[in-house]
Every structure is written in structure tokens, then in C-alpha cells.
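Note that one protein chain is taken out, while the other chains of the complex remain in position.
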Amino acid sequence: MAAATDIQTVNIIVNGIELAVPKGELVVEAVKRLGLEIPIFCYHPRLKPVGMCRMCLVETGMKNPQDGTIRMMPKPAAACTLPVSEGLVINTESDALKKDRKGVLEFLLINHPLDCPICDRGGECPLQNNTLFYGPATSRFIEQKRHNVKAYPLSDYVTLDLERCIQCARCIRFTEEISGDSQLAFRFRGNKTHPITFNETKFTSKFSGNVIEICPVGALTNRKYRFRARPWDLQTSEAVCLNCSNGCNIWFDHRAGKVVRINARTNEAINEEWTCDKGKFGHDYYNDEKRLETPFARTGDELQKADYATVYAKLLEAFHGDNTGMILGDSLSNETYITAQNFFTGQLGSHNIDYRFSANQAKGASTVDNSIASLELAKTTLVFGTHLADDLPIVFLRVRKGWFNQGTQVILATDRSDEVSEFAAHTLVYKPGTEATIAKAFAGQVSVADAAAKCGISEPELQAAITAAAGATVITTTSLNHEAAEVLKALDGNFNAYPTGANERGAQLALACDGLSALEQLKKAANGELSALWVVGVDLFSVGLPREEVIRALENVDFLAVQDSRRTETFYYASVALPMTLPAEQDGSYTNCEGTTQQMKAIIPPVGQAKPAWRVFEELSIRVNPRMPFSQASEILASAPAFA
Amino acid sequence: MSELIQLGSHNERPMPPKADELNLRFSEQAIKELEGLKTHYPNLKACILPGLWIAQREYGGFLDGDAIAEVAHRLSRSYAEVQGVATFYSMYNTVHNPGKHKIEVCTCLSCHFNSAYRIRDYVSKKLGIKNGETTADGMFMLEEVECLNACDRAPVVQVGDRYFGPVDEKSIDALLEELRASEESTVVKMADQIVQVQLKAEERVGTIR
Amino acid sequence: MAILDKIVKPMIAGLGITSKRLGHSRPTVMYPEDKREQFPRTRWRHVLTRHDDGLEKCIGCSLCAGACPARCIYVDAGENTEENRLSPGERHAVRYEINMLRCIFCGYCQDACPTGAIVLRKDFELANYDREEFIFTKEMLLEPALSERSK
Partner (left out) sequence: MAEYKLLLKHSDDPATQTLAGYKKAGGYSGLAKALKMERQAVIDEVKTSGLRGRGGAGFPSWIKWNGLPKEKVKPHYVLCNADEGEPGTFKDKMLMETAPFQLIEGMTIAGFAVQGDVGYIYIRGEFIDAAKALRKAIDEAYANNLLGKNILGTDFSYDLHIHLGAGSYECGEESALMSSLMGERGMPRLKFPHAPLPTVSGVWERPTLINNVESYSCVPHIIDKGGEWYATLGASTKNSRGTKIFSVSGHVNKPGNYEIEFGTPLKELLEMAGGVKGGKLKACIPGGSSMPVIKPDAVDVAIIGYEEMGEVKSMVGSGGCMFFNEHTDIVMLAWRTAHFYANESCGKCTPCREGTRWMVQIMDRIVAGNGQKGDMELLTEVANNVEGRSFCALGDAAAWPIKAFIRQFPEEFEYWIEHGKSPVTSKEALALVP
């Protein structure tokens, strides 16, 4: 980044006030320095300006440097596309401009339906707001409005209403410039212009939720939120998305204790203002019918509702010594990991507490050199063995932003082509299982010809990619083949093995991992060598292990404790089960893939008798060894040196 | 309006076609021509317009979804983008199959004042179709167009790559007879000629007629 | 004389007033057998009205809830389908509840309603024995369809 002193400034006059602003800044941004607001529709700070809606008209002029006279231009100009230059004079308020804005709004409204009362955007709609502040009170339009499709289900998540569309192209520019899939485009011209997918096929973008948020009207609305609430019904709280390890900042909108919608919250260091569809629409588990509400204990073949005291007694009876194990999910809070480690190893004396289901998730190779924000500044990026748009969506957006804005050269090596290959300079599609060989080829440990033959890539292609990748910033995940990871880590450039679990990074930091790994525990359990197993916040049937193995493990362990938020498949094998709160129902902190620890407060009340996992561990801990327990999540985090 | 999505198809949307599901129909000549055109421009995007002309010829005058998908695929652009470009321009037949001959009647200022609407109504009555429709036998399509810039010959009618003007009822009768008798589709011929004139002599596969 | 002045005269005067009033009509209404006619703009119990074709006017827009100073209205909306059409257009109210204990009968909901669905009418008998009963549901508020009313 350029140092502050490098920024050239120019002097401009806004409404008679002189000020110095960075050269080339757009007028619409420059006037914000004076606290002025220019009404906009099509302008978006993260998209290239187009000047389509004409809402941001301002009067411009030039100051003569010699005699200081000001000459105003006869026509108003669009503030969203005009870069400032020395001596520029801008008026944002005048009677003529008021009339211009009224005129533009009248034009926008003549074909906009009057269905604000049933529109999901109503109440938080820029068109409503601008009309209120700048628009005409009445319309002189007495002709037939333009009719078009309404409530068109463009995908499972997005509903399109073309009557409401004001053709600002924000959605189209998003898919072109940010997500890169170009799935939306204008069709036809003139007053028939409308944005839509190719042949009205499904809008399958992995970032489709963002177009809903940037739409300045209710043309693109959230299908899952459709008619669920109005903005004034909602309570909104700051939260962190925990559907993957990127840790996007989100607004958590809830009504009467139920989550109804998730919107992106701006954090320049992480997600800017975007979310992926997984995060934006994947909140069903909060309102899941299968939520676990009370503790359960097994009597014979049946799991019956029980109270905490009974279950605690049974747990303390079953767990002690190294013959027991605890498996933790990778999306629990840091507090859970810290207290679990203290309780399980410190009080119960077992070292078998772990979160790793894959042999590749070794702690050693999990280095992260780059923050997410710094990825866009890399000159060359090597994306290795991961499908970024799926595994690390926000990292994907950063890598693409680097390519789009700075011309970062991107090299992709993976087992099938994906979204990254759309813009990658070199795409190497290797045969599954040959990661280590190709990594060694990058390090020069294997000859290019051999590697090419073994991995199924043409030799010149591989050679070109290897040449281009010199000194590249490597991006991969912790689930990459261990051998390949070690080789890539030794290369010249930065190495980033980002974890994919929502708080896998926190687990790495908080857990000692000096006993059996989760995978080893399950193997041991399957052989009947484990007397008790405690599974916290993870459904063993959904971690990618063969079903039979999991069933064998669960059936052959003497005592199975399950602590989870919902009745997962694992729950039905449990000896005892404890209900657990979800992130929005508890205080907690989470560490994302780049190592930023973010706090989250309890937003909605817990379901039934569910408790945060750390509180359960604390309550059990004082039963074993009476002391003053932690009563707040923040105290726990402060006690852990790994998070200092 | 026919150019808008039909109401009522509110069921789940189909998935966009994958690259290997496309039914590619470009002939060898077309592929060669496209390769030639690619050398004219610094990037593939600029070939969208010429590519669509090739597709309009290859797909018999009508650019349906398949044709657009093929152009997009061959030029590595997104389907939606190419469809957006194709629907912007009035000479690409993206909405309505024009049949064999597209009769374009200029009704703009000079032609209007030289009775272009009378000519349009005459054609419309004679063929039994309204503006923007195709006859049942797929022979003719009638379309009102904006200024063809041959105002000295008003009223003007364009059929394929030829202008006719000034026209009256009699010459329209003769023109329709001639078109009915001709084997070749003027819609396809026009697309072909437009492709040919853009190619250099050494790149040309077809002929300029 | 003192007796006459202090007792008899006032009695006669009092009876005089009474006798003057004998000819007047009786203002007291024998409630609940008789009920007094309410003024035309009286604001009492809410009613959710219908269109003539029987469809509900309420579109579940929650504007009444937004306008309500007592925060006593709760609306849950749903989407109309071909099979289940309750109101014209896309949206209808699934739940519509008014907490009559909190309602101050200000009529703002009526002002806010874009379709004229909620109106405050003249039914003032709102007393009840059970607090739960003061939550008026959509079924209670909705006026019967024309066809049912004629029955």
C-alpha cells in the first residue's frame, strides 16, 4: 500500500467550501468528507461507476487558476463518475438540481409498481428513501405502466420481480466484477431492458445472495425471507458467520426469538461487504425441528428425557483416565475448546481430546502467512488442491479481486476445473491423489516430464505454470495431502494452509492434541478398546468417514456421551445426551482462518434447557474439583495464553 | 409483449447447460471463419458480434438458446452476456423465428410521409400476418423497422441484403412472387454475406454475391 | 315560619323541578338489553374487512404494526398460491393478532392500512374474564364473507 504521503491532493470547492481531496477521487465520495450525501442508485463503492441512473446529478464548474473566476457548466454532471480535478467546483444543492432529481425520480417511478406494502424491500428501500427526500409528491403519469413478470423464482434463494427493476445494473456488475460468473446480463434494450439469466435458467452463482443486498429496489429479493417479516418487525444484532472458516461479519436479523435473515456486515479486513450463499441462506439449523431441548439418558433401549444432575453423575462415573476420549467439532467456540481441554485432561486425566478426522490435518503444516485482506496484493498466487469458491468463498473473492484490480497472476492446480480456472493464467488439472507429485514438481524435486506423465498434465503446460509460479503466494487448506503441504511450505513464497472448519483455527490454538486424534479414537472405539467416548458438536456421520466404520465405533464403545444442538444421527447411539446452544444463543469467540479472533454475544434465547458447552464443562469441573468456576465467556478467553 | 418472459412459468428453473452438454452445430466452414475473425481483434469478446452473425447463418436465421450458447462456448464468454448482446441488436433474430424471408418495411420519417404504413398494411393483409409475425408456412415475416437510410428511395423495403424502393402495391406483389419462387432463404443469405464481407480475401471460405 | 321557609318551600321547589322533568324522555339506557347508538366515527373494536368477492383485504404488510404506538399488533405473512388464495395479489396475513389490553384505540392502524383492511368499528363490549382472551386472533377479527353473512 502506498504511504499516506504519496497521495496527491487537489483543491476543489463544494458548495462554496474549499477542500483538498485525493486526486482522482469520485465527486460522490469526495463530498462525503463534508458530511454531504448525494442520492444514488446505480453507484456502488465496490463496483466500477457507470452513471446510469442519473440520480446523482450535480452542478459542476471550473475555477480559473489565474483570476479565480468560476465558470459553471450548462449541463449537470453525474457525480458518481466524475473524478475530481484541480479547481473543480461542485454544487450539490440548488433549485435546478432539486428539479433534476425530481425529474429523474419521476421517471424511475412511472414504471415502478406501487406495491411497497407487500415488497420485502419496503422500509429499507433506497428508492423509497430517495423518493421521500428528493422525489415529487405526485405523478403526472396517467398512462399504462409497463408490465412484466413478478415473483419469478430465479433460484432457490433469489426471487426476481422485473416490474420493480430500475435497470441500475448493480446485480449485473456484481456478477461480472466481483463473483465473476457473469450469470446475469441485460436483455433487450430501451424500455424493455431487464436483467436476467441466460434463457431464464437457474441463477447458480455461489454468491447470489449479495445481489439481493445491493439491489436498490425490491427487484431481487430473498426467497427464504420472502414475507417473513418487515424491517420494522426485526431486531438486528452483530454476529459472525460460522458456516466456514472465513468468519464473515454479518447482521443477524431476528424476530420473536427466531432468526429470519442474515445480511452482510462490512468488515474491510475480512469479507468487505459480501457473504457467500452458504452463509447467507444457511441458517435453517437455528429453527430446526430436531433441536435438542433437554438432556437425555438411556434406560435400556430407550433414550429418555432426564435432568442435568442425572446426566452429570453418569458422565463423571464413566469418564476418567486415558481409556476415554473426547471428539470435538471444528466449529465450537474458543471457550469450549479451552474449558474442554482443562476439564478433560486436567480433571479427568485423559489426553485423548481432539478434532481431526483426516490424517492430513497435521498441526505442523497449518501455517498461515497472509491475512485475507493482503491476498489481493499478491503478485502471483498459486491455488493448490482446493476449490476456493466452495472451501473458502471469501478468500476466493479476494483472490479474484486481486486479479481483477491489480492483475494478480493466478495459477490453479486442482483435481477439477472450477471457478478459479475462469480467470487463472494457468490451470493444471491433476489426477486425484497425485498432489504430492505435482507439489514436488513445483519444488523441483521431481522432473517436470515425470510429474506431467504421472498427474495427467501436458508437459509444456506444467512447465509454464511452474515458471510462472516462482515466488507465488500459495493458498491451500489444512486438508491437503500432508506431504504436498510440507513441500509447498518450503517454497520461496508465502504459504497459507487455511483451515476450513469454522473454528478449526481456534481448535488448533486451544487444544494440545497430544493424545489420540479423533480418527484414531474412532478406530480404537471400533475395536472396543475405548471405554467411553464424548462427542461434542459434531455428527460423526457427516465428517466423510465410511458409515460402517462409524457405526462400529459407536456400537462398540461402552459409554457414549453426545453433546449437540440437534438430534443428529450420532445422538441415537448415545448413552447420555446434553443439549448445546448455537453460536447466536451464547457468548463466545471464534478464530477465523487468518487468525482473527472475533467475539459474539448471545442474541436470541437458548432453546429449551440448552447450555453453552463451556458452561457444562465448568459445572462438571467444579463437581470433580471444587473451585470458583468461570461465569463469563470473556474470563475464559482471558485465561488462555494462546489467545492473548 | 412477446419479448418478455411468459408469465405462468413459475416453476423451478432448469440448470444452465454445462459445456459438455452443448449440441455444437457449427460447420467446418464456420469454425474456419471464426478463427479468421479472431485475428482481427485483440480479444475474443470482440468476436461476439461477428460470431453471432455466423451463428445466425448456421442456425437457419434464428438465434435460439442453443445458438447463443454455442457462440458463448466458442468464445469463452458467459451465456448470459452473449444473450444480452444478441438481444440488444435488432438484426439478430432472437425472439421470433423469422422464417425464410424477413420483409422489413421502413416506416421512419421520410418513408412514413411517403405512405410506408399503407405498404405495411398491404403486406400485412396480403400475407395475413401482423407486424412481427411469421406466416404459418414459415415463408415470410413482416417487421416494421426504423430508418434504413435510403430516404431518397422512400418508401423502402429491405429483404435480406437487398433494398427495394420506392415500392408500391404492384412492386410488392412482384417482390413477394419472386421471393416465393426463390429457393434460398434471404435471411440466411444476409447473415452469410455479412460474415463474408468482414473476412479478408485469404480468410474467406464462401463468396461475396 | 321558619319551618315553612326552611322545609316546605324547598320541598315544593324540589318537587317542582321533578314535575317539570316528568315530561322529558328518559336518558338512561337499559344496558345490556338496550344499547345506545354510537357516534359515526367511534373507534372501538377492530375488524378485518373483505372485498366483495370474499377475499380478505388484508395483505399482511405489517404497516399497522409499524404505526401502532402501543406495539400491540403482530402480523405474520404468507404467500398466496393458486390453491390457497386468501387475498388479491401475492401476499396475505397468516397470523394477525391484536393485544386488546395494550390497544389504546388511537386508530393509527386504520390510517396506516394501504388497503383499508383494518377498521375500528362500533362494537365496544370488550370485557372478559381471562387475560388470554384479550389476544384477538385473525379469525376473531375477520368479518364473515358476504355469502356467510346472508345466512
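Read from first to last, the chains carry the letters A, B and C; within each, the first residue is number 1.
Please note the rule applied: contacts are C-beta pairs under 8 Å (C-beta built on N, C-alpha and C of every residue); 3 or more make two chains touch, one makes a residue touch a chain.
These numbers were taken from a predicted model, which means no experiment stands behind them.
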{"item": "Visible chains in contact with the missing one", "value": "A, B"}
{"item": "Selected from B:26, B:62 or B:92 as touching the chain missing from the view", "value": "B:92"}
{"item": "Of A:14, A:31 or A:82, the residue in touch with the unshown chain", "value": "A:82"}
{"item": "Touching the absent chain when the full complex is considered, from B:35, B:146 or B:184", "value": "B:146"}
{"item": "Absent chain, residues of chain B that touch it", "value": "40-43, 45-50, 52-53, 84-85, 88-92, 107-110, 112-113, 115, 117-118, 120-121, 145-154, 158, 161, 163, 190, 193-194, 196-198, 200-201, 208"}
{"item": "Touching residues (missing chain, whole complex) on chain A", "value": "49-55, 57, 74-78, 81-83, 85, 100, 103-104, 106-108, 110-111, 140-141, 143-144, 146, 166-167, 186, 188-193"}
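The rule we apply is simple: only the chains that are shown with their structure count from here on.
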{"item": "Graph class of chain-chain contacts, one of line, ring, star, complete, other", "value": "line"}
{"item": "Pair of chains with maximal C-beta contact number", "value": "A-B"}
{"item": "Farthest chain (mean CA position) relative to chain B", "value": "C"}
{"item": "Inter-chain centre distance, chain B versus chain C - centres from mean C-alpha coordinates, in Å", "value": "67"}
{"item": "Whole-Å gap separating chain A and chain C, where each centre is the average of the chain's CA atoms", "value": "50"}
{"item": "Chain A and chain B: spacing of chain centres that average the CA atoms, whole Å", "value": "45"}
{"item": "Residue numbers of chain A (touch at least two other chains)", "value": "151"}
{"item": "Contact set on chain A toward chain C in their complex", "value": "115, 117-118, 122-123, 150-151, 226-230, 232-233"}
{"item": "Chain B-touching residues of chain A, taken from the complex the two chains share", "value": "148-149, 151-155, 162, 176, 181-189, 192, 194, 196-204"}
{"item": "Residues of chain C touching chain A in the complex", "value": "59-63, 65-66, 75, 77-79, 89-91, 114-115"}
